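I have a structure here, written as structure tokens, and I will follow up with some questions on it.
Showing just some of the chains, left in place.
For reference, chains read A, B and C in written order, and residue numbers begin at 1 within each chain.
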């Protein structure tokens, strides 16, 4: 690499705005070196600095008596009882997953796992929230295939079960898929590790894989929109090595059982730069790095390259000097690199030396404090007017079958069957078994429930509702297993914040998340923001993604044996908890049957949500409930069909109440609703009345047919075949998917 | 009974295996690091599942050449009992302690779902917890489980009653060419085999993950109760 | 006609397999082994008029499926 000439042009090409570069000049009092410019550009990238989102994220509720560490650490930490803590976070790897789906998704999983075990937690579960383009788009199949293989490839090898997630298809993600990965870990509350460095003179230690030229400028790239030139940025894609990460996990946990570690930080986006800067500035100390000692995979690496490399599977730690040799032995046992690459100082600066030369020398205070913060303009959002309810063109049965066979309604088994969901030996509910996955806490009777949710089409129509509804659905899914929801993490995927309309989506979604979280005592303890998710076409037009404020939630079950799944039991009565007003705007039915994405999304009612959820949880905990499923995409009839398919048991349903047209009653997506199966229907009804919770009888479980008066009678086997048909057909195993054409059904 | 579980770099089902033994015996087996060169004093050595050495090159290849495997081989030659599950099975074939090899799954995808197995092996502590011909459910989780061996080897295994387990339907029917039954494409639907002296057993699926009602069933328990009864 | 497509990781791209194999070779006593890189060879028959056409087919197939050009390079040999 030839020594580049540092000027405003180069700064722009590194993604710095002109006034940001001016600030750099003021802070430095001179022209920065190439390495210094690189450090500023990645630290001030959207990805690392949260410059567009920070003001708004501050408004989120982050506190509760059970929150041990909220946002600001590598992951959130909550008290789950018995001296134990759940440690969790979600992270996106969107842009890399379009360029190289396998490695993009795999390294995304690797990154979030490190965020969790950096804190001293053993990862016990992974989830993944995926958004792909329209199935008919030329890239979608390639992206689905690679992303699913990549997530499985990394998680399976690590021995962390992948227990849940979600998948949507929509054309707005054609060239900008969303890959959001969540990890939940388990730690002892008295052994949580943080990143703030301390102790002037203490050694700074690098462990893990060697540094190569991978992913240089990944942090700035992930904050840049895509254009037709992005293929030329391809060599920056990193390759994941889950085997090394597994060794790194075991070595770190072994080391953390000693008292050698003062602070520790994984090297994620912006690698050595961000880890060193964050550790030092959080601890209020300075840091001296000597790059000659950095383990290197390639010859003749420059300081600039080493500081910006995003090679995977690396960590930076500050150790007690008298424990350094003990630590070295542990890493050598696990055959990982271990190198002292620097010391903490009292200079308040980051100083980087290479080949005896000072390559960078930056005051940490200004690097952090003078990082840009933007209060970006917003506007009045043109919300969709309420939908005028359309007539039903095809009947309930055809409508149901079409939803179950659609890309967004189809069984995701093809995906989760490639993920090891049982490794670890604690998985109580695998994907498909319950509204949230359930993992037992090893050595106790407790269980953790976990899920991710978001309905982007709601947020597109009304961003406030979109944000709030995602929280409500997560909370509801946790509740539907009997768990007490404790806290959430978020992954806010939006297009360019420089566009006031998009910025409005962001601000409104955050407001919705905040309001819902406050109303439910469900704080945000960690999260991630991914902006600039848009595609620039050759003609200059920009396609923004549908906003996806994805929420991940964790709840606790004191006695995991009390948890319920969603499978229809052999017998019992079916009850509907919650009110049905007939919300068909932005519904799945409207989209799949009429091809319309219109209307206002279903209203959110925090008080009803809380009242209904608390009631359902109480009933489950009291043992009255055999199965429970929340009502979401596709409405009540889809929820019932999902229960039937999961249990391979049918049901006989009463016809709809006369107040609503049949199709509206069965397909409406009103919130705050649950279906319960119980053998104590009278008692449950009575308790509901006393609690002021709306409840009605739906029918009886049993048999092998889904039967609705004389409106429909479909064998459960047939539902299952339709539901299972989409993925094998789409991904190229035609013979597996004997799809009955809709016209042949009736 | 004293059981040891071998841990290679990349092994990841050692805790699952230990838990299964704990369920039947109340005792936790000892973990053995791959660089150990002696396994004296044990009654049973278990090679658990995972991705030893990342499954790079070939699944099980690098682990098969680790120091502890020399000791495990000596242990087996002296009549010791060895169980290999999933990656453990792959390691045993790579070490040529069991015949055949495990190729990439026929469908080229990682398979993580329940399968059904028919118990066929005779006179072995690994099948004695069941009655010959029993069918049980077990989760599988592997990318390379496609068992292959030369036809004469397969004939011999079958003739000697050394096919321990075969993939089948829930009703016990075998369909070699049906990818819903013999999902990974194994020769003659073979899911597990026994050594000549019947003291070394390898199988792909994970009975250890089905040993408690709360963890979706106890179909895998007989493997462990059978071993316990035989070895005390 | 027989075509051989040789697919290897681009320079600078991490080769986790090669790294692990090198390590294993060292512990087996082959201390001198270094720079281990693992590549893939796809041999196949194609229907083609002549060697040049066969090579072109091979290249098309490599681009379409056999190689991942984001991280891999390839070259094609025709073996008549």
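Basically, contacts are C-beta pairs under 8 Å (C-beta built on N, C-alpha and C of every residue); 3 or more make two chains touch, one makes a residue touch a chain.
Just so it is clear, the model here is predicted, and its values are computed rather than measured.
Engineer: Given that a single representative per chain kind is drawn, write out the copy numbers for the whole assembly using the chain labels.
Structural biologist: A x1, B x1, C x2
By definition in this document, only the chains that are shown with their structure count from here on.
Engineer: Suppose each chain is reduced to the average of its Cα coordinates; what separation in Å results between chain B and chain C?
Structural biologist: 33
Engineer: What is the distance, in whole Å, between the centres of chain A and chain C, each centre taken as the mean of its C-alpha atoms?
Structural biologist: Chain A and chain C have C-alpha centres separated by 36 Å.
Engineer: Would you pick out the residues of chain C that each touch at least 2 other chains?
Structural biologist: In chain C, the residues touching two or more other chains are 16, 20.
Engineer: Considering chain A alone, which of its residues make contact with at least two other chains?
Structural biologist: Where chain A meets two or more other chains at a single residue, that happens at 241, 243-244, 335.
Engineer: Could you pull out which chain B residues touch chain A in their complex?
Structural biologist: 9-10, 12-13, 15-16, 19-20, 49-51, 53-56, 109-113, 139, 141, 143, 206, 208-209, 214-216
Engineer: Help me check something: in the complex, which residues belonging to chain C touch chain A?
Structural biologist: Residues 10, 12-16, 19-20, 23, 68, 70-71.
Engineer: Name, in rising order, each residue of chain C that touches chain B in their complex.
Structural biologist: Result: residues 16-17, 20-21, 24, 27-28, 38 of chain C touch chain B.
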